[in-house]
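The other protein chains are all here in position, but one chain of the complex has been omitted.
By written order: A, B and C. Residues from 1 in each chain.
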């Protein structure tokens, strides 16, 4: 079997990075983000990036670390409200921003990975999102055409993976990771647990290995919580 | 919790059937077909059906039993080569047939379930399949527009299910079942094993219960094999 | 007396039916889960990829891999399933969710909704709101009747829209309005006041509402 396992994140990204490239990064908020790979992107110094990610991290965490270093030229996201530096850079004109409705973003990525160059959706019709885009009626309802998205590189975070690249995600850390894994010309996965092929039940694999070209295994992650909400015991 | 469990297939279909309706039926060949629900459709006598299914069963099995009774007016399929009665009825003009490439069929169903009225694909460009359909260039390549499919009723077969309607499929019996479950105005699932909510690990659910309105549990199924291919031991 | 936030959430909870799949927005809509009527079971969808959302975890049991769309730590239930973002929004866009209850900055009498952007000020993004209002079967807005004494129920929204002709019902601290979206922009009269908070005079609602609306006969 061709070896997909790399010793660390820097090695897993070696030869894949160039200025001006488009990178997809999985995660929702700070949940399920490829944190080791993002750190390695920062270390690499690659710049003028277009980053496709639902959010932009928070100040000093997640994709926020690439905003600190001004490596990102443009974000394609659905919500960036948790990041003050983002607001600052955007208002100063140092950062481009393309908002996509979250479902349209997910579908564009899924379409890109599945060889669908464009599709129609109700979402955003009659709003700023549809401006300049083709509108079309089907069965009496108006839809807007949206384009599939393919990235030069997709970075995903998974819970478990095997040497073949089969991946399993955990709870809501799944989010954008499986669709992004399909939509990178190259996909690199960081995993929390490395197992041998056959250890994951084949009916329970979320991302088949065909979508994953490189894997890096780290046994521990920071996994910050954005909103720690709890209830009292015995309430 | 609203009760989704019905005592048998006839009860699970009660009130849902009418002549001329469109029904989706999961399965690939005879693998993963909703055999109990198909038998109940036959018993109901409902007719002039448009059936969306990758194949049309074989003589006397699968959807073949609805061809015997002439309940099907039209099939939307990708391959019907295993059924002699089908050929016969088609050549006599007693059965309409719409061929879709298998991937286009799967994507049309997935689109229907996901609120996508139309999408573009390379598949079939330059062939009979694209005749009369809109062609369009994206990034220098030609694509054909295909429409989403929604059925009045979707019938699926799953390996395990819980009372909430969460489903798990087994091996290649999964095939069209999960996408069809999303694309029925009403979806009825027959399951091999009934478990309580919580018994299926939530990361391993293939079809979330929201897509399933009615469930019927049968502990045993015929599960015919079309091509029994084996190898010799000790070879 | 105007309704409290809890009163509003309780009133919104009356829109739930047994077996419903529901998406609750952040803010007051989140409170609705505290007032689910007895005998009724609903499954809450969180658009980041979960159906069957449970309550906040006990202290010390927070799981960074288990959050809702507001990025809050939550828990799972026996009915819970997880899925990816494409499937989550397929569920939403495909009309599988029965009810969405969400907040708003402005609602117009034709059902237009604005809740994501104030031009000239920082823009946070629409998140999943545009998908929810476009795809969910029924959209209920839960909001204060006015903002700094300015009406939020308008003839036409002045802020950029989240969705055009998407709102079915508005519950404010003063009352409840039904919107017949099928009336569209064609004529006025799509919006009807159907309930008043106890003791709130009709005159007060009229004064605090820019939108044109009918009053259900017998009300006020």
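Some notes on this structure:
Following the convention adopted for this analysis, a contact is a pair of C-beta atoms (placed from the backbone, for glycine too) under 8 Å apart; a residue touches a chain by one contact, two chains touch by 3 or more.
These numbers come from a predicted model, not from an experiment.
For the chain that does not appear, the touching partners among the shown chains are A, B. Residue-wise, the contact with the chain that is not shown comes from B:109, picked out of B:25, B:109 or B:151.
The residue from B:8, B:59, B:152 or B:226 that touches the chain not shown here is B:226.
Touch with the hidden chain on the side of chain A covers residues 1-2, 110, 112-116, 162, 164, 166, 182, 196-198, 202-203, 205, 208-211.
Although one chain is not shown, part of chain B still touches it, namely residues 28-32, 54, 77-82, 87, 90-91, 97, 99, 101-107, 109-110, 121-129, 159, 169-179, 206, 223-233.
Operating definition for what follows: only the chains that are shown with their structure count from here on.
Listed by label, the chains that touch chain A and also chain B are C. Farthest from chain A in terms of Cα centroid separation is B. Should one ask which of B-C and A-C has more C-beta pairs in contact, the pair is A-C.
Separating the CA-averaged centres of chain A and chain B is a span of 32 Å. In this assembly, the C-alpha centroid of chain B lies 35 Å from the C-alpha centroid of chain C. The set of chain A residues touching two or more other chains comprises 107, 121-122, 169-171, 174, 206. Residues of chain C in contact with at least two other chains: 76, 82-83, 86, 89-90, 92-93, 135.
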